[in-house]
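Every protein chain of the complex appears in place save one, which is left out.
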Amino acid sequence: MVEEIGTTDKGELIINVGPQHPATHGVLHLVITLDGETVRKVEPHLGYIHRSIEKMSESLSYRQFIYATSRMDYLSAHINNHACAMAVEKGLQLEVPERAQVIRVLMGELTRIASHVLWWGAMAMDIGAFTPFFHAFREREMINDIMEESCGARLTMNYMVPGGVMYDIHPNFHRRVKEFIAQFKRKLPEYDELVTGNTIFRARTRGVGVLSKEDAISYGCSGPTGRASGVDCDIRKVQPYGIYDRLDFQQIIGTEGDTYSRYLVRMQEMRQSLHIIEQLIDNIPEGDFQAKTKAVLKVPKGEYYSRVETARGDFGVYLVSEGGLTPYRIKYRSPGFSNLSALDHTVRGQKIGDLVAIMGSFDLVIPDIDR
Amino acid sequence: MFLTRYFSEIAEAVGSLLKGMRMTGYYFTHHKEIITQQYPDNRATLVLPERFRGEVVMTHTDNNEHRCTGCTACELACPNGTIKVVTKFEVNAEGKKKKAVDKFVYHLELCTMCNLCIEACPTDAIRMAQTFEHSVYDRSQLTRILNKPDSKLQEGVE
Amino acid sequence: MTTEALITVMAEVAPDAVVDTAGEWPNFQVSAEAWPDLARLIRHREDLRFDYLFCLTCVDWKTHLTMVYHLSSTAYRHTMVVKVKLDRETPVIQTVSDIWRTAEFHEREVFELFGVNFTGHPDLRKLILPDDWTGYPLRKDYEDPVNMIKL
Partner (left out) sequence: MWNLAQLTDLIHRWLYETFPPAWALAFEMIIVGIAVIGLFAGLGLVLVLMERKVSAFMQIRLGPNRVGPKGLMQSLADTLKLLVKEGMTPDGVDRFLFNLAPFIAMIAAMLLMAPIAFAKDFQIWDLNIGVLYVTAISSLNVIAILMAGWSSNNKYSLLGAMRSGAQIVSYELSAGLSILTVVVLTGSLQISDIVTAQSNGWWIFKGHIPVLIAFVIYMIAVTAETNRAPFDMAEAESELTGGFHTEYSGMKFALFFLAEYINVFIVCAIGATLFLGGWMPLHIGEWSAFNGIMDWIPSSLWFFGKTFFLIFLMMWFRWTFPRLRIDQLLNLEWRYLLPIGMVNILLVTVIAILKWHF
């Protein structure tokens, strides 16, 4: 009966937020218990777009399964693919050419900026400002065009193959990336002017949804969400992969753990990514863009785990091979899933408007959670 | 002092709001910054990069010849079962029976444009086209046969 | 802590564990009974401090199930893998969601996809699948003629 009336016995309202709701950015379903405007409990119900990519991958070859990961966290598709390719390379003990490594990192950082830019617009929209969303798309579009030119697709690139990248970068790549760097440097202060400095935005985010360092670790939060709480969990620093150990960049660590801090960490990260791109764009070494591989890949028996830092955090591929043509078992550790588990803890006691702001700052991508 | 703090708070808040309004006001008055593309009016001038993956097509020469030997490498490479190569046996000039492609069935509705088939193809028979307007009213229209009727295998392709 | 040092310390706290150093990180295979105490110990022991459970999953080996815990320490940056063998027919293991809270969601996922029962879990319900779903999709012998497309 309680379910039917939609109130608890304490007289609190039970509301379904989603699966179709403007603030969930996808088909996330939250059942929230409201006491007036105050949120008492949030209970995520997942699975609306669960495609069981893990099961699918068990019947795909080592070349084929990579494409499916683009469909998980579609905003950092490139970085997901990187993790998969790395897991296979670990198994095959493949040496990836230097040029391919640099291209991978370059594309990865461009993807990260594209993802953060979109998040910036979406977060502002969650809080009620519509204009930033369109401004964000201006810069995102430039990155998408670069991707389209070099990788052949805008969102689900599938540019990674085990041993390197699918094709060499486009001749226009240098020029367009430089144009982007110039444009982005000019526009970033505008972002701050429009949103960061805005007093309403600050009031909406400061001190809202505080996640302490201990809780962030315990909940397995990673990426900007974890770092805003003071956890140094940037995989690029703590367990460097690719050529990140040779690059000069900072791990942005916040202190407050509130929504504003998560916002600032992402804004700073965009600048760091830009810094990485600037370092690399003129120093792409000559050479092969792909290592020589056999037509049919057979990963030796064993277990391989590769971790990368996607735009949302610690993405892991746990690959169990029995030596066959297909993986025996694949587990994708998605950052969104762990971050979402901290949502209930963070939101309790906040207002319903804060729920939206906090969800925006967690930067949830639902296919990443549902896999 | 309470009052000075009170008023400086207000001044700061108003200042930050005005900054934002200056930003939007700038874009309101500078229409050159508008980035809208007038699709589909700009179809004629729309240039897609040559690597853009729109759909799989088979290249045919002017003599209606293609390069597909029917080896099914693409079919094996495809993660979604998008491609189905139906082969037949053809008797060639020397009287030998030889495997050749009968129908190259391509399910666009299943395709994820991952490019793995193109990479797998040993004879460069198929490539990605830059078309992207794929919407049709009936799903069956998306199942295509890529080799043209009566097309032949190009000379010298093994 | 280096891998060697970690193995020495682990030999002290879990003498029964089977060590495997083939992979990137040391693997320790422990029994389901010993796991809850060991988990609490490695979480809180000063020189181990495995506070970050970054991956929790299960593998179906057709004869048995293996729970796999990837643990890392944010303070010392060492990583290890703990594996627990489970019976395939009635897989039961103590929850670790009271030690690492992230396990709550991951265990729910494993519960519905592999059918592992976690005793002491605060809210062991289906998270992804519909409530009336039968079978454990990620097990190797799972067949679903409707939703699974065989190529």
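Letters A, B and C mark the chains as written, and numbering starts fresh at 1 in each.
By our rule, a contact is a pair of C-beta atoms (placed from the backbone, for glycine too) under 8 Å apart; a residue touches a chain by one contact, two chains touch by 3 or more.
Just so it is clear, the structure is predicted and the values come from calculations on it, not from any experiment.
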Omitted chain - touching chains that are shown: A, B
Selected from A:109, A:126, A:258 or A:314 as touching the chain missing from the view: A:126
Hidden partner chain, touching residue among A:81, A:198 or A:239: A:198
Contact footprint on chain A, counting only the chain that is left out: 6, 13, 15, 21-23, 34, 37, 124-131, 133-135, 138, 194-195, 198, 200-201, 203-204, 351-356
Chain B, residues in touch with the chain not shown (by the definition above): 10, 17, 20-21, 23-25, 27-28, 31, 33-36, 38
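The rule is short, and it goes like this: only the chains that are shown with their structure count from here on.
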Taking each chain's C-alpha mean as its centre, the one farthest from chain C: B
Euclidean distance of C-alpha centroids - chain B vs chain C, Å: 41
Between chain B and chain A, distance of the C-alpha-averaged centres to the nearest whole Å: 24
Where chain C touches two or more other chains, by residue: 151
In the complex, chain C residues that touch chain A: 22-25, 27, 51-55, 57, 59-60, 68, 70, 74, 77, 79, 81, 100-102, 104-106, 109, 127-130, 137-138, 148, 150-151
Touching residues on chain B, where the partner in the complex is chain A: 12-13, 16-17, 19-20, 22-24, 35, 48-49, 51-53, 77-79, 112-116, 119-120, 128
Residues on chain A engaged by chain B in the complex (per definition of touch): 60-61, 63-65, 67-68, 71, 131, 138, 141, 148-153, 156, 158, 161, 166-167, 170, 190, 193-195, 197-200, 202, 295
